[in-house]
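What follows is a single structure, written as structure tokens, with notes after it.
Missing here: one protein chain of the complex. Every other protein chain is in place.
Up next is chain A:
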Amino acid sequence: MPRPGFVLEVDDKTPHLLTMSGAQLRLERFGIGTQVVYTADAEESSDPVGLIEAAVGAPTGGAPLAEQLSPGMKLTLVIIDQDAPLPRPHFDPRRALTERVLEIAARRGVDDVELVVANGLKQRWSTQQVSRALGDRVATSFLPDSLISSHDVTSDDLVSIGEVQGFPVLLNRRVAQSDVVVVIGVRADASEHDPLAVGLTDLATLDRLLGFDPAPGFAEGVSDLIRGAVEPFALFAVLGQPLLAWSLRFLATREWEWKLTDRLALAGSRQIIAALPRQGAQLVNGNPRADYAVIDVVGGGYASSLSDSLGVWQAANSVEVNGSADVLVTSVWGPAVDAVDSIGSPLDVAHHALVRRAGSHLAKPLAREGGALIAFHPLRNRFSNRRQSAAADFFAKVLTETTDAGEIAARFQARAMDDEWYLDLYRKNFADHPLRVYQLWYETARAAEQFSEIIWVGGDRRCAALLGHRSATTYADALEIASGTVGMHPSITMLRGPGLVLGDVR
């Protein structure tokens, strides 16, 4: 059992604390009285086969999986892609889950088996991604016969399963026509989105679900409709905090517990990045893999597994925080934002800071209404030509016109959704669907409304201005800027480390 997370109140004996800014690592002095939220300890994973056997053999609210399978039936494994954690897992639990389910299916004589990746608006999986996430055994067994497919939200082959509020809802054909559907996913955050609704439906439904102004009750209606149509068996692995390789292990260790080797590793990493400003960041932070302890595997009915997995993750990762702060401070580490790039694009970075980190709390927010957010990131104007073409154009052409989400939805979204180039990149070149950029911005804009100031320490001034935020050279400058709205003696809460914490604000 790992040590739970806790809140450190900075005093005069507190050493300088680690902050991450894109690929940069530095030690920063924080003012006395700052509340620093530490995540639970990261631990090495163990082979989760025992947990999987228990979840499959004694699921909650239903018969064991083996009893639900019989020869001649149509079985589909849905691999959830929405909540895959970053940095990407060294041992992806979805692989172990998939292999165990397939072994049971083989033992029960099920021949008609296919795998569908519920990627929704995210990029469709390349063969390399399939091998990386699900392992060689699954890839070599199913890829040559095209039995692993990624869901295409623009496909003409989706089938209608009913209507919600007068709008038809289309679902992936293979999933809709299967006798048994097994959903396989991981739980690494407190997201309450329904991964099947977000991952396997059509474009129009997704636009209504996560668009600028989602209709009340529509998401619940879609979830109920899907559960009525397919009644899936679900398996979710609940993950702990990321444990990085030896060279970066100090990121998840508390500063006063650092050994000399940790300090030398930090010094070495900093020097590599400083000596090679372009390549060093990629060398140190380029696509690292982290080990995540599998806390539990929850199996059974889809709805109960989804809520149970959320409960387990909350129990393992929540930290009690004393009151909403005036200023919330967070690091943004590149590899936790983008799986490939060591720094991350400004749109992804803003979403990560405002939605994923600042938004990871129970009922009460980490920062009070009208407070300030200070984030550490250089905000470079970096976009991949292939993967992020729509995001690059959004940043260069849409945000230069307006940052207002309503205006963007009315003036620009429809044009981007019909753009042949973006759609071609989505269908053939493993890029995100253009609608995803817009939906991320709507979420970011909604989260930003809570703050009176959003200040990027070390951020590019033009990028920050385009996002509608501000930039400061140092942390002290950022506090001085924020003092205009939160006063000269604000209460400050800082989120420390690369992992996500769930703030239980009292």
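Following the convention adopted for this analysis, a residue touches a chain if its C-beta (ideal position, glycine included) is under 8 Å from a C-beta of that chain, and two chains touch if they have at least 3 such contacts; residues count from 1.
Quick note on the criterion: contacts and distances are computed from a predicted model.
Participant: Can you pick, from "Alginate O-acetyltransferase complex protein AlgI", "Ferredoxin", "3-oxoacid CoA-transferase subunit B" or "1-acyl-sn-glycerol-3-phosphate acyltransferase", the UniProt protein name of the chain not displayed?
Facilitator: "1-acyl-sn-glycerol-3-phosphate acyltransferase"
Participant: Which of these, A:Q177, A:T402 or A:T474, touches the one chain of the complex that we don't see?
Facilitator: Final answer for the missing-chain contact: A:T402.
Participant: Among A:V37, A:L266 or A:A358, which residue is in contact with the omitted chain in the full complex?
Facilitator: The single option touching the absent chain is A:L266.
Participant: Just one of A:R29, A:R107 or A:R506 touches the chain that is missing; which is it?
Facilitator: Missing-chain contact among the listed residues: A:R107.
Participant: Sort through A:S46, A:N322 or A:N385 and give me the one touching the missing partner chain.
Facilitator: Spelled out, the listed residue whose C-beta touches the missing chain is A:S46.
Participant: State which residues belonging to chain A touch the missing partner chain.
Facilitator: Interface with the chain not displayed, on the chain A side: 3, 6, 8-11, 13-15, 27, 41, 44-47, 49, 53, 91, 95-96, 99, 102-103, 106-109, 111, 113, 135-138, 140-142, 144, 254, 256-258, 260, 263-264, 266-268, 270-271, 274-277, 381, 399-403, 460-466.
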